[in-house]
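Everything below concerns the one structure shown next.
What you see is the complex with one protein chain gone and the rest in place.
Here the chain labels run A, B and C in written order, and each chain numbers its own residues starting at 1.
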Amino acid sequence: MTAPSFVAQDPAYEARVRESFAQQRVMATLGVTIARVAPGEVVLALPYRHDLTQQHGYMHAGIVTTIADSACGYAAFTLMPADSNVLSVEFKVNLMAPARGERFEARARVLRAGRTITTCQADVVAFEGGEEKVVATLLGTMMCVPARP
Amino acid sequence: MTAPSFVAQDPAYEARVRESFAQQRVMATLGVTIARVAPGEVVLALPYRHDLTQQHGYMHAGIVTTIADSACGYAAFTLMPADSNVLSVEFKVNLMAPARGERFEARARVLRAGRTITTCQADVVAFEGGEEKVVATLLGTMMCVPARP
Amino acid sequence: MTAPSFVAQDPAYEARVRESFAQQRVMATLGVTIARVAPGEVVLALPYRHDLTQQHGYMHAGIVTTIADSACGYAAFTLMPADSNVLSVEFKVNLMAPARGERFEARARVLRAGRTITTCQADVVAFEGGEEKVVATLLGTMMCVPARP
Partner (left out) sequence: MTAPSFVAQDPAYEARVRESFAQQRVMATLGVTIARVAPGEVVLALPYRHDLTQQHGYMHAGIVTTIADSACGYAAFTLMPADSNVLSVEFKVNLMAPARGERFEARARVLRAGRTITTCQADVVAFEGGEEKVVATLLGTMMCVPARP
């Protein structure tokens, strides 16, 4: 089966995602940037940083999760109405290989968009010496809440 | 049912946990410290930091996950043999309330310790104005791998 | 920390749970019964059946999940308003030991009840020769939807 294709109900979805992302101060702290925004899809990028590693010198699973969760939240957010906020309800991450590489991408896509609940998945890919490898996958639930005036 | 009580097979378990923790460079970067180490239990502490927040000013779910995952990994590690390493296989996090507060603790405990696979759970508690509240819970699988010589 | 204690907003919560349970035809098919209903808590019971086993003669993980999921759904449902339905959004199950025994209980409790989303956990306990053992734990998200007239 091919991936579902989505239409954003808010034509200004990309500006809305970028504005919210700019308010996630942890993203600037970690050095995360937006690589792609499309209806139902967001890719975030993070260069390797020695000060974000676990005990074996690889990126910590929590940092891998941080970019995968935000990518999923914003993938869901592309499909939400203009006056809404997005919250993570829950996610599950399978760590399939050490997060070793020069650069990482979290590639999130919406699996199913509902009025309140959106299911998303993100693969985290490591780039190392010209090769790319999926090191983790996140399956999660995002929730649409009305923006507070 | 009461929580299981565990005996560490390695009497030097606490030093081993603290040494590994000191090598997780992300912990110093985020400001995480060890609050408790006991057989099958680890508590990590993290003060609020504005530069680790999401778009509404609360601690980012990925940061909450980082301390919960590490606390679980080290709770499992307390029960492993002296010449072993611990890896996170997977975890799932339910975010039950905004991570709002002055200080956070991830309180991890082993649910079941096996030779290869250990199941752990961590509650993340937020302290705010003298009150404490569980804001997230993580249920995960940790794996024991022989230390490489 | 002690478990939260809950008050049901619908005084007829128990009758409502029992009525919905009676409509889950799979419960009669598998031989599941209700052992306890209280605000924020439900216990379901299932005797061992050879025709529900996996390849090693233990109860299949999917059957263990069936009772844990329903117990969580109904634990959440005890706290919902009279004119509502409950749906499972997602769950995660850690299988900690083979589901071996004469009888099984899924003991579910609400961790946090929200207006739309309720987080629940269920332990599945096996009874074997006078001993009881937790063989699995489920952490899941339940959703309240208005009953269709």
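Going forward, contacts are C-beta pairs under 8 Å (C-beta built on N, C-alpha and C of every residue); 3 or more make two chains touch, one makes a residue touch a chain.
The structure presented is a predicted model; accordingly, all values stated were derived computationally and were not measured.
Undergrad: Relative to the complete complex, which of the depicted chains are touched by the chain excluded from display?
TA: A, B, C
Undergrad: Among the options A:53, A:66 or A:141, which residue touches the chain absent from this view?
TA: Among A:53, A:66 or A:141, only A:141 touches the chain that is not shown.
Undergrad: Which residue among B:41, B:90, B:105 or B:123 touches the omitted chain?
TA: B:90
Undergrad: Consider the whole complex, including the chain that is not shown, and state which of C:34, C:93 or C:111 touches that chain.
TA: C:93
Undergrad: Would you indicate which residue among A:15, A:28 or A:97 is in contact with the undisplayed chain?
TA: A:97
Undergrad: List the residues of subunit B that touch the chain left out of this view.
TA: Residue positions of subunit B that touch the missing chain: 89-90, 92, 116-117, 119, 141, 143.
Undergrad: So which bits of subunit C touch the chain we can't see?
TA: Per the touch rule, subunit C residues meeting the hidden chain are 20-21, 23-26, 28-29, 50-56, 60-63, 65-67, 69-70, 85, 87-95.
Undergrad: Touching residues of subunit A against the unshown chain: what are they?
TA: 1, 92, 94, 96-97, 111-112, 119, 121, 123, 125, 132, 134, 137, 139, 141
As a convention for this text, only the chains that are shown with their structure count from here on.
Undergrad: If each chain is a node and each touching pair an edge, is that a line, ring, star, complete or other?
TA: Complete.
Undergrad: Please state whether the interface between subunit A and subunit B is built from the same residues or different ones, using more than half shared residue numbers as the mark of same.
TA: Result for this pair: same.
Undergrad: Quick one: report the Å distance separating subunit B from subunit C, using the average Cα coordinate of each chain.
TA: Inter-chain centre distance comes to 27 Å.
Undergrad: From the C-alpha centre of subunit A to that of subunit C, how far is it in Å?
TA: The computed centroid separation for subunit A versus subunit C comes out at 32 Å.
Undergrad: How many Å are there between the centre of subunit A and the centre of subunit B, using C-alpha atoms for each centre?
TA: Distance between chain centres, rounded to whole Å: 23 Å.
Undergrad: Of all the residues in subunit A, which ones touch at least 2 other chains?
TA: Residues 89-90, 92 of subunit A touch two or more partner chains.
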